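Structure, as structure tokens:
All protein chains but one are shown at their positions in the complex.
Entry: chain A
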Amino acid sequence: MHSFVYRLNTLVTFSVLLLGVLCAGASILDSFNSHSVRAHVEVLKVNRFRRQLNGNDEVALTLNISVDLQSAFTWNTKQVFVFVAVEYETPKNALNQISLWDHIIPDKEHAKFETQVTNKYLLIDQASFLRIPFCIKNLIIWNMKEHGSNLRGKKIELVLHWHVMPKTGRMIQDKIGVSSFQIPEAYT
């Protein structure tokens, strides 16, 4: 009556269903984990601040980063991807987000650390090429002084983001603002 294939089918269906329920359960349990992340990031030094040939401002920084992400880890956590990004507003863009440094934390033991780094990705602004032509005695003069440089004297916010990547289930993203920094007026 109940052949081998029939039994195997029932068994496989049941185990797949059970596995699915377990995965969903693990993911749901994750959302009860309230994490309190402590982090401190500050800019130690501006290594380079210049204007590229295409008009974009470029900044290289040294950062001091100390984070404690141990509370973000649960038994369903495969890794935590952490990165520091700057956020600022310019006349052209309502929001600029630029990642400066990132790191993959494989387990809870490595989730608390302090490090000094130079930015892995350069802070390159997107210059506003608002070239305003105006004529003086038949000479067209392009005024791009006002809008070319966005970063001189700019106050930027440093934000620490973390992305909890689970063994299975929903991914969790969160962030905290860590500090703000004013970029110098003068190019180096």
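We adopt the following convention: contacts are C-beta pairs under 8 Å (C-beta built on N, C-alpha and C of every residue); 3 or more make two chains touch, one makes a residue touch a chain; residues count from 1.
One rule holds in what follows: contacts and distances are computed from a predicted model.
Engineer: Which one, "RNA polymerase II holoenzyme cyclin-like subunit", "Cytoplasmic tRNA 2-thiolation protein 2", "DNA replication complex GINS protein PSF3" or "Signal peptidase complex catalytic subunit SEC11", is the UniProt name for the chain you do not see?
Structural biologist: Its record in UniProt gives the absent chain the protein name "Signal peptidase complex catalytic subunit SEC11".
Engineer: Which is it among A:V41, A:I98, A:L158 or A:I183 that touches the chain not included here?
Structural biologist: The missing chain is touched by A:I98.
Engineer: Which parts of chain A are in contact with the chain that was left out?
Structural biologist: Chain A touches the missing chain through residues 23, 27, 78-79, 81, 83, 85, 91-99, 102, 104, 106, 121, 126, 161, 163, 165-171, 173, 175.
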